[in-house]
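In this view, the complex is presented without one of its protein chains, the others remaining in place.
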Amino acid sequence: MIAFVFDILTATIRNATPLALGTIGETYAERSGVLNLGIEGTMYAGAFFGFATAFWTGSLELGLLAAVLVGLVAGGLMAFLTVTLGANQHVSGLGLTLLLIGVSEFGNRLAFGGGQSLRRIDPYPLVDPLELGGPFSQYALTYVTFLAFVPLAWWVLMRTRFGLAIRAVGEDPEAADAAGISVFRTRYAALMVGGVLMAVGGAFFTLAALGSFTLDIIAGRGWVVIALVIFGRWGIWRAVAGALLFSAVYSLQLRLRVTPGWQDVPFELLLALPYLVVIAALALSGRNVAYPGAYLKPYRRT
Amino acid sequence: MVIPVAVVITFAFTAVFVVAAGADPFDAFYRFLVAPLTSPVTLLEVLVSATPILFTGAAVAIAFRAGYYNIGAEGQLLAGAIAAAGLGMVVGALPSLVALPIMVAGGAMAGAAWALLPALLRVRSGIDEVVTTLLLNPVALLLVNALLNGPWRDPETGFPESAPIAASAELPQLVARSRVHLGLVLALAIIAVAWFIITRTSAGLKLRAVGSSPRAAAFAGLDVNGTLLRAALVSGAIAGMAGVSEVAGIQDRLTGGLSAGAGYTGIVVATLGGLTMPGVAAAGLLLGDLRVGAGSAARALDIPSQVGEIVQATLLLVTIAALAIISRRRSTQAGR
Partner (left out) sequence: MRRGEIHALLGENGAGKTTLMRVVYGLTRPDSGEIVVAGRPVAIRSPKDAIAAGIGMVTQHFSLVRPMTVAENLALGRGSGMRLDLTLAAAAATEASQRLGMRVQPSARVDSLSIGQQQRVEIVKALARDCRVLILDEPTAVLVPQEVEGLFSALRKLAAQGLAIVFISHKLGEVLALTDRVTVLRGGRVEGSAVTAAVDERTLAELMVGRPVVGQERAPAVVGSATRDPLLEVDSLAANKANGLPALRGVSFRVHAREVLGVAGVSGNGQSELVEVLSGTRPLGGGLVKVAGVTLRGGSVPEVIRAGIGRIAEDRQASVVGDLSVAYNLVLERIDDFRKGGRLDEEAIQRNARSLIERFAIRATPQAPVRTLSGGNIQKVLLARVLAREPKVLIVSQPTRGLDVGATEYVRSELLAARERGAAVLLVSEDLDELLALSDRLIVMYEGKVVGALNAAGADRGQLGLLMAGRGSAGAAAEQSA
């Protein structure tokens, strides 16, 4: 029983890594007033280009760097559409997702001849700096995410001038503008930082967890993140807690698939469980939540 | 005016990918857009390819017009497809005249049912429908896969496909030696009816008012939540019919890849069509053309067929960018 709990705990933390990264990234975007539905595509492209770069160069670090660049470009493109042009945020984000998935699959076909022939790289290994085993045996990226990125993301958002600017342009861009904050630059920065976190979250799959790229690698996790951010009410800690909750359900169903007595349940239904849990969590906690004041609203001086 | 300009800009952007794949962009774009229209066979294939996205485009446009962001047409389509496959296996004893309406109604109800939960959460608790409709898409796909890997797996071949539906449940062919089927007529009829309702009836005027300014609509005493709920369910029902159309018109069975992203393409169609029904019809045919063209160009030039998806997504982004620029310019002029 203890071993079972440990297993689940280990898997929960591991599987929560990309979600936590994506959640922070999306929280930054939305706190600045922009809903970034490009997240699914950004994670996907981060996974693919991270993998392809690592594959061709043999360097995982260059793969990670490629994912960072993908995130900057994706976030910048989203910002150009929604901040500079003031285009509809829903459609911009979905279009960006469709584009990035298309480009990634195109690249995959071109470089590797399609999804079937599985190319592999040697991914990042598990590390256990304290040599405690079990839940402490994780990828370095997982350690960095939970021990550095998450607290840092909170600190930056709540305790720095940049974070204050993000929150201000997301609540009331007119007031922020009148205070001398550049709404334009702040939203660009928030979207690009957010994009990097999303793309690195996607690259976690290919560079650490799997060591390969498959066509359904993100499988709607970007949409899960959108829900988690609302569940987290745009706070870093609550959203990351939501990511751990989703991941726990996900890890539990993974484990149940190989548990005697559960094998008759179609695994697809178990796989659907985490999505349904997220919807249920939203239904219970998302009642009339207070969205950022300028959510979905483009800003332009009159 | 916007669309032709957007097409040109899109091709300029996407030429990069065509060149990267080692093909001549002008040749490729000729094959994408023009070639499918030059022979009767491919022209009919364009209609086949346009059929599902005419449904989903209309579904999305109706919802968006009401200010309800239904991004779940993909899942609703799959729900309709499941219903069609299930019904198609049991209505074999009935004549087509009875079986087909049952299929269509069943698929529509399944699509509406898949759309119900997000719609209720939105009007009752104010929970963002974008998230919930999106999240139900992978769930629908998993449900399809669960059926195909489990109870509905084809007993003869062992493939993850359902058994074929009864002959009387198939949508009849319209043109001999082509795949064009009655679903196309159904889609166009629905677009025509939707056009009439939106532009010519009081229900349509209410829908437009609610979609364009919910606060003003509520102030004038219109039933905003009721309108949203009805629009969401109608949208889901039409998306569900797209699933029926694919199962009963093309595949004759439930398959895993039957949607080919038609639910998401519906968003592209609706946006390109400016959320109007004539626009949806035109954009649906344009993207049908593009889908066929991308397929044949990929085969002929040996470039990945995903270039079609890239062109489609770029076209969407360029169009909304152009629309945003136009509306900005207009508001600047009005402000002076």
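A and B label the chains in the order they appear, each numbered from 1.
Basically, a residue touches a chain if its C-beta (ideal position, glycine included) is under 8 Å from a C-beta of that chain, and two chains touch if they have at least 3 such contacts.
All values derive from a computational prediction rather than experimental measurement.
Remark: the absent chain touches shown chains A, B in the intact complex. Shown as candidates are B:Ala217, B:Val234 or B:Ala313; the residue that touches the absent chain is B:Ala217.
In the complete complex, the residue from A:Val70, A:Ile121 or A:Ile181 that touches the missing chain is A:Ile181.
Considering B:Ala85, B:Leu171, B:Ala209 or B:Leu233, the position touching the chain not shown turns out to be B:Ala209 (whole complex).
By the touch rule set out above, chain A reaches the unshown chain at residues 159-165, 167-168, 171-172, 174-182, 290, 293, 301-302. Although one chain is not displayed, its contacts with chain B can still be listed: residues 200-202, 204-206, 208-209, 212-213, 215-222, 334.
Heads up, the rule we're going with is that only the chains that are shown with their structure count from here on.
Once the centre of each chain is set as its mean CA position, chain A and chain B turn out to be 28 Å apart. Those residues of chain A whose C-beta lies close enough to touch chain B in the complex are 35, 37, 81, 85-88, 90-92, 94-96, 98-99, 101-103, 105-106, 109-110, 219-220, 223-224, 226-227, 230, 266, 268-269, 271-272, 275-276, 278-279, 282-283, 286-289, 300, 302.
Note for the complex: chain B touches chain A at residues 17, 20-21, 69, 71, 117, 121, 125-128, 130-132, 134-139, 142-143, 145-146, 149-150, 264, 267-268, 271, 304-307, 309-310, 312-314, 316-317, 320-321, 323-325, 328, 335.
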